[in-house]
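Every protein chain but one is kept in place in this view of the complex.
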């Protein structure tokens, strides 16, 4: 349904052509300095109309905070926010009166609800993500301030244009019959994960931090736009400085909730964490991350695990990649069928993104922030409770965490 | 935590060296004929010791039903089940007293809980999955009987040994600068999805349905075993005959819950549905699934979507792929560090699977069944409620589902 | 937290002096004709300023629907609603800068959150209930239209002024050493439960349907008002025409969720269902509700159970009673202490209800509607699932529900 999270919890409403879209964010720690601008910054990164690569639908997407904050400080009570739908042009969608758009949600929404919004796919609109982004922006503010947690996403591919293999998240190769593998995690890639910033990402409209690749991506998107077509891509995200111990086995493991969060974003078809699919080709002896002391506590020499082991964070960088399909709504004519089965040709009008991945970047970041925040609060509860117990003296020392 | 599902809900307990592992399955429809054997069949497919490709740990894994069933019929009340831990050899794990196993959960469990089970990784043991498998076996019984839903998983790769591209789930290729793509969904692959059965899958110990590939996988696994190493792989799963309309936007979309379910299985690192990562390279004009009438209702000519659009099932086959990393526990010596940071060499004894994917097959199937069952019940509730309302007469016919 | 319900789910935000209060209602059946006026009617019954018995704070409390409804029909997606806070006078509360109001939530909110709203008790304001009332009004529309369910609450006592014993919900008496009991459920009382309407309840500003008692209640409230004091009371509520089978043992029994719902309303201190506390004095032989055929199915001759047995509705009228304490905010001087412990005297200004029970009537009704709606959807899911199974033939007929 439309609620996510247990202690840090967001509930959203709204489709593209109603009065507003919004969210209620429950469980924000009290006493956090928070201004509308803290929320706006990610909404503005998400909104359309930022470059010639995205939909020309121009909306200011100004956030209106309704509750939960007084004089710039959170009260700990639910934060209501809303963003008005100002630039509505429902007429644009009139073709969809007869045709369910192929690979869009028009048909399935009707199958599910028996009735559909005039805009067609109802809540499958990217506009639905505004509430999530607002919630995640609040989580980010806390995580950054208290733990120095940094969440940075960037575009790692558009169509067949990928980051070069030395900075790609996964690039294992080698002879099928040997165990030789190229190092999927090159020093360059680990350096990228360790240092990339949102400012660098935003330097190019594609949000790809490798400029030469970014230029090729731009051409690819323009080509899709010019041919009234669309193209997909992938977003890679890193979360730095997450404390160890987050994630709730067995069903709410860190990567499981992260996967749910990411796969709930419109147009996502794939998710991988750490070495991902390619890592399955690497034998354990090469894939295991050996332990080593770093800054006085255990860390790992490599990080194929992507910062998560056994569903629990280990303190290393968490990185993951999400696949976004090519947008279903294209202006090119498509042979398909009407709701009643009559074959025919549909050419959608309206304003559409030829490629969603640049705008998906802040959505991925903020959904990641919500997951981290929620898991952090749950682990906080456990640690605070356990910390009040006397030291365990009846177990062998090897079963108990050394004080550190 | 250890509960999954909202209306069909499983809660599990147990680690590898305690008295038993088990589960409480709440929300099973009453009046279902159900015998322990219905549950046992998947537990037996999951258990170790089935071939020389898996761990020699030999456990009967007999299910003991505690409640919720009388005279072979479900009562609708919680079904308690347990499987005793009979073949415990805690001593095997003594090396782990000093060393956290690299890429295993020993370290993170200790970071999370401050105390760890003598077996090391606690609930990260594959033995934890018994409760899920039992729950899913119950769901499968219902889904098969009432809807003819068939869930079949199979091994699609081991290390670099993949199914041949004509029957692989994703194999897009072609010139980077053109929109030409090989058809990722060959007729052969769609035929495989449409017809594959568990009996065929089980014919080979690898659970790969393509025998020539299966033989190469066997060699790869034996090689890992012989070198005291391990190897990963992927499992592909198809769900047939799922009604349209399942999935709860926006956070509990069908693929989002499926992703959470799959990524909660031990050793998983990646998930993709439908055309997945490769599909992101295909332009919308080729990726969109055109509608066509099939058996009197709308279906699609292709199925890049994997049976899900806008987070809701559309009635086509649902297929997805999961990546399992190489098992972390290997007998080969590994240079790493002890809990206290002292560098050293660890060589794990104990019995370990060199490759988990063959045994993962029933786990994937049963977790999928739990997701389908839960979403089905939720959609049932909505449909039943909406079905009691009078027909909508005030909306334009294009906004309302035609009677069918 | 601020979310209630599993399939029909309301999440609320807002305190008394922020921009607005509102709610997101998720899970409303699609295809329901619903206008803002359907929601407004209960909001207007709840709002202050309706008579000289309530706070003069005059707010229009106009509902603004944001989403989930198009052309007067629900889409099945979340319905966002908000009501603006127009008549704010934060200055009135300045005394509370130094003093936590006795028996109000000022102190506990500060203990909980470490920071408090300028209005003091934050979400403990009665204004918080607007979101619930809107949600419940939507549920009521559905329940009334489809099942003919009627939910009517009324004031059954103000201070020591109670409904006369022949129409009181509980009035058991008699000799302590005998089992003789006056019938707590007089024909008059059952008749009242069976026939009372909101129109009748609203005829008198006290919302007590027994006019002579209502007049005495009025005097009691005026006396409290004139003496700058306050007074409590009870509300009795009946739910008619609820299908049998609702309620989810063991923790979500019908009365358990009803109790949670009612005890979450501000100022509530007590809840009882059916014969309640007084019924505990009646021996089983007199308290048991014998079965009898009514309208072709089983009903009961008496209804001490209040329509619920074993946590599940039995089709009889559900009735329950809630105790509301005297409002904590009074203008009379009170000897108490400041936040820092300094003893002193507090005389609250501001506009306060001398008695909340008349305005509590629609809040009780709507919370009841939310509980019924949620439980109905869950039971719908089960029934729909079980109804698709073949008839049970292997059990003795006495274990299976006869077709009816």
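The chains carry the letters A, B and C, assigned in the order they are written, with residues numbered from 1 in each.
What we mean here is this: contacts are C-beta pairs under 8 Å (C-beta built on N, C-alpha and C of every residue); 3 or more make two chains touch, one makes a residue touch a chain.
Model, not experiment: these values are computed from the prediction.
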From C:48, C:78 or C:100, residue that would touch the chain that is not displayed: C:100
Contact set of chain B toward the excluded chain (per top definition): 1-3, 9, 11-15, 18-22, 24, 26-27, 30-31, 64-68, 70, 73-80, 82, 112-118, 122-123
For chain A, residues in touch with the removed chain: 6-7, 27, 29-33, 70-73, 76-77, 142, 145-147, 249, 376-378, 380-386, 388-389, 392, 394-395, 399-400
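The criterion applied here is as follows: only the chains that are shown with their structure count from here on.
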Label of the chain whose CA centroid is most distant from the centroid of chain C: B
Separation of chain A from chain B, taking each centre as the mean of its C-alpha atoms, in whole Å: 23
Sequence positions of chain C contacting 2 or more other chains: 27, 30-31, 70, 73, 76-77
